[in-house]
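Have a look at this one before I ask anything.
The complex appears here minus one protein chain, its other protein chains still in place.
On to chain A.
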């Protein structure tokens, strides 16, 4: 079967390409991967691009990160699907860099390897009690409600407590707060994973605290997300008006940053217009500023479970370059809760043979060209190896950021190919070699057509429940449908 697949693919590729195609492999099929593929196909008519992904499903965080109640944001999947169906492009799901194929092997098979596999781990706070039951990373929670097969069985209990604390005030934190606070009936018609919807329907959480180390002027969210969470139906918003006082430094910061200015204005408006006392049972959202977590508190009744967070109050301190950081004041305060979601940033994970800057959590690179080490010496390059997306610049930005990020990486690739014109024209096995290798290792890769089967199954199942799709959320289900 796999051999037959391979043959079909090869005959297709040979018929549409010159005898010496430029073999390109992109690792990761999220926005960074797809934008890179799209731009490579456009810039190099002789390029044959293979996109590999460890999951059977493409689109990375568009599928497993973007909130279910943001369907418009996911429309970009249309564009990515057109790229995947391009004559000179192929998608190979269920192929894991590091276990199915090593980085060294990929670099031998392809002229150009672009790593765009993002950030699949989390930053840690490194404070006592972080391992208590009831504390999760926001990423896990997001994967859980988005039906990522690795988080279906996340040990979440939404029925033990009425209070959740979210550490962080970025857009991920706001997404998570919104999913916890919106009425489940409103989420029922989204593509939220069914197991998540069922759990949220029974959720006893009524109070959510969004806690930030700095003030409202420095909140890391964007206006759209904030406007949305503030607009949740029948939600009582709490904010200490004292926190809204601005220092001259704050004024200056706001003046120079449109996003911060508009976020601050929204918070200000919410604080000054909102009702002050919730009715009993009404859901509450509390914005808490100038607090940093010091340690997690363990429950007396339920050993090993979290019962609260011990916070230290903070003030902003100048550290030069106009930058200000939050420093502790020595005053502490406890906040009781039965669940904590840490939304303090994603972290990339290196693979064997890849230079990695552990401090920054990225691959050392100059405009997408991978450097041999973190010394910053631009002459020490890893030939033919590039990065794009979160692995290149850290876990920030929106989908569109990858558009520009990919453009930059592809410009670097094109410049290098021009310089190395003679070398690059040496034939490489590319797709043929990859498929041969996967075949030998009995790795059952899945093509884009397999995803299309998953897609149509999910859409069909969704239509029965008045959802745009009902996601398949286990590896078994995904692989079964993909191979039907």
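Operating definition for what follows: a residue touches a chain if its C-beta (ideal position, glycine included) is under 8 Å from a C-beta of that chain, and two chains touch if they have at least 3 such contacts; residues count from 1.
In this text, contacts and distances are computed from a predicted model.
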Name check vs UniProt for the chain missing from the figure, options "2Fe-2S ferredoxin-type domain-containing protein", "Elongator complex protein 4", "RAB31 protein" or "Casein kinase II subunit beta", returns "2Fe-2S ferredoxin-type domain-containing protein"
Missing-chain contact among A:188, A:223 or A:420 belongs to A:223
Contacting the left-out chain: of A:403, A:420 or A:461, that is A:403
Of A:44, A:393, A:431 or A:444, the residue that touches the missing chain is A:393
Among the options A:20, A:82, A:441 or A:483, the absent chain makes contact with A:82
Cross-chain touch to the chain not pictured, restricted to A:120, A:250, A:382 or A:455, is A:455
On chain A, the omitted chain is touched by residues 65, 70-79, 81-82, 170-172, 220-224, 227, 258-259, 262, 345, 367, 393, 395-401, 403-405, 407-408, 411, 455, 459, 468
